[in-house]
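To start, the structure under review is shown below, and the notes come after it.
The other protein chains are all here in position, but one chain of the complex has been omitted.
Per-chain numbering from 1; labels A and B assigned in written order.
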Amino acid sequence: MKQFISVHDVKNINALVEKALMYKADPFKDRTLGADKRIGLLFLNPSLRTRLSTQVAASNLGMEAIVFNVDKEGWALEFEEGAIMSGSSVEHIKDAAPILGSYFDILCIRTFPSLKNREDDYSELYISQFIKYCGVPVISLESATLHPLQSLTDIVTITEELQKSKIKNQKSKPKIVLTWAPHVKALPQCVANSFAQWINAWGEADFVITHPEDYELSEQFTKGATIILNQDEALKDADFVYVKNWSTYKDYGKIYENDPRWMLTEEKLKLTNNAKVMHCLPVRRNVELSDEVLDSVNSIVTQQAGNRVWAAQSVISEILRTL
Amino acid sequence: MKQFISVHDVKNINALVEKALMYKADPFKDRTLGADKRIGLLFLNPSLRTRLSTQVAASNLGMEAIVFNVDKEGWALEFEEGAIMSGSSVEHIKDAAPILGSYFDILCIRTFPSLKNREDDYSELYISQFIKYCGVPVISLESATLHPLQSLTDIVTITEELQKSKIKNQKSKPKIVLTWAPHVKALPQCVANSFAQWINAWGEADFVITHPEDYELSEQFTKGATIILNQDEALKDADFVYVKNWSTYKDYGKIYENDPRWMLTEEKLKLTNNAKVMHCLPVRRNVELSDEVLDSVNSIVTQQAGNRVWAAQSVISEILRTL
Partner (left out) sequence: MKQFISVHDVKNINALVEKALMYKADPFKDRTLGADKRIGLLFLNPSLRTRLSTQVAASNLGMEAIVFNVDKEGWALEFEEGAIMSGSSVEHIKDAAPILGSYFDILCIRTFPSLKNREDDYSELYISQFIKYCGVPVISLESATLHPLQSLTDIVTITEELQKSKIKNQKSKPKIVLTWAPHVKALPQCVANSFAQWINAWGEADFVITHPEDYELSEQFTKGATIILNQDEALKDADFVYVKNWSTYKDYGKIYENDPRWMLTEEKLKLTNNAKVMHCLPVRRNVELSDEVLDSVNSIVTQQAGNRVWAAQSVISEILRTL
């Protein structure tokens, strides 16, 4: 693997998942694989789980991880080609990226969407420019439209649960429902886009997406999934429910409604096949999901977030082998 | 030791002190004790000495320390049970803490009081919720009401001084005076509370606390100490003077007065038994203590701050042995 930006960089999803589970069983198995190698973690916006889990993953492989919070510690980067830099941006990505590439063997970067201009965001200008100029393998820690390490983690977690319950559940394919949930802020579509892209590529689930009218995601990611606008109907017999808010895609970056009836409650959970409940966190309690659901045995959000380490370790190890 | 939140977690103060002094003499004695273990340092407010000394202590034990400044790098945490999170707090401690517990073997956290609502602050909601949900041993790097690593350091420093001077000083018990000092801001009672709690539990000193009227600390910490409102009288024949400002406890979090006559000066020091002068730092020069005192041979504040490393190393090593 030469980079990790989307599911298209992965030849065999299940092999990567199994590797993650192998590291979960034996974290220090490849403790010298990253010796004398350095990984740089650049954050253009804040992160808790992503930052810490990636640091731990790198360290398990014997690599040194160095974090740089561009927004807090550094300065505004310019991404436009040909810009006359007489404004507030202090350095062009064309100048910063190759230097970071000379200091590190692998670079991880978190960028984010403006949620103002869809074309700009969906062009993935920031991460693309970074990849173009830095000259070393790049791992996305979330970009304007995707969050691939989260999605790999999600499939790791689903696989883990399926392996636990394989005797009880004889259905050939689990039913996985991605449901929109209310939120107080306009959020990116990244996690939902990426989850849809990965589950579709994985191909081992009956995959349903449910959301209010006007909250359609881009078909480039959802194609292959069944879209059902009635949440109750969608949740029926689900084995996994992935709860996530996103802002509108068509009339871009808006909050059209925040109907609390879309919050996942115990009542809703009764419609499912005693589904496991997932969320990428951070979660707004009693807005997206009720306390009852989050504190129930159905919730696997902590296990899911814990698995971020093993997903990251699996990806880093694959890239290390190509250096 | 399963956690380090207050003196109540310590079975034998002197044993912990001796261990700290042992590490001071030989920092790398247990250099592999923390191998493959990780310690997370969470700061909800800024820190210099505490952060750096704990990082160094962990590293001396072969552990990797990862720092996370929640206020700067992360987001506002919610601590109230049952909160409907439609406001500004982004993540509930119930969700964040267990994940941090899954990434780290030991967690250190610094929280702080509001100084607005005494009951809330003295309930220690933040650190208690964190301990309740994280599932791994917790070390307090200062909480709303206590600062146990500072107090352990203080007794390490006093012990060190007593050992140096044991031939000269034949008194059975040293006299230790904790004196209030003026300051420009309303400060927590943590350092004073904690020092009182530890010196009382240690039991090897004549312990006097002096402060202006209305600056009484909570009796749960001071019980056992002699309270004298006249500073000059209190300082008489002191072997150690610990200088510290705190805001009012009864009419909570206020500054009642800032009488410069409470500043510790050379003149005041003459009343003592050539006392060693301590302060946890940072210190407001010429407000809390005069330059003359801080720059004199009586001041042991640098030695005291240096000892932060050995106190932290002693505590971490005790917790490591239980993992």
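Here is the rule we use: a contact is a pair of C-beta atoms (placed from the backbone, for glycine too) under 8 Å apart; a residue touches a chain by one contact, two chains touch by 3 or more.
Since we're looking at a predicted model, the values are computed, not measured.
Listed residues A:30, A:78 or A:142: the one in touch with the omitted chain is A:78.
Across A:26, A:95 or A:233, the residue that sits in touch with the chain not pictured is A:95.
One chain of the complex is left out; on chain B, the residues touching it are 28, 43, 46-49, 51-53, 55-56, 59, 69, 72, 184, 281-287, 291, 294-295, 301-302, 305-306, 309. Residues touching the missing chain, restricted to chain A, are 36, 38, 40, 64, 66, 68, 72-75, 78, 82-87, 90-92, 94-96, 98-100, 102-103 (touch as defined at the top).
Assume only the chains that are shown with their structure count from here on.
Work out the mean CA point of chain A and of chain B, and you get 40 Å between them.
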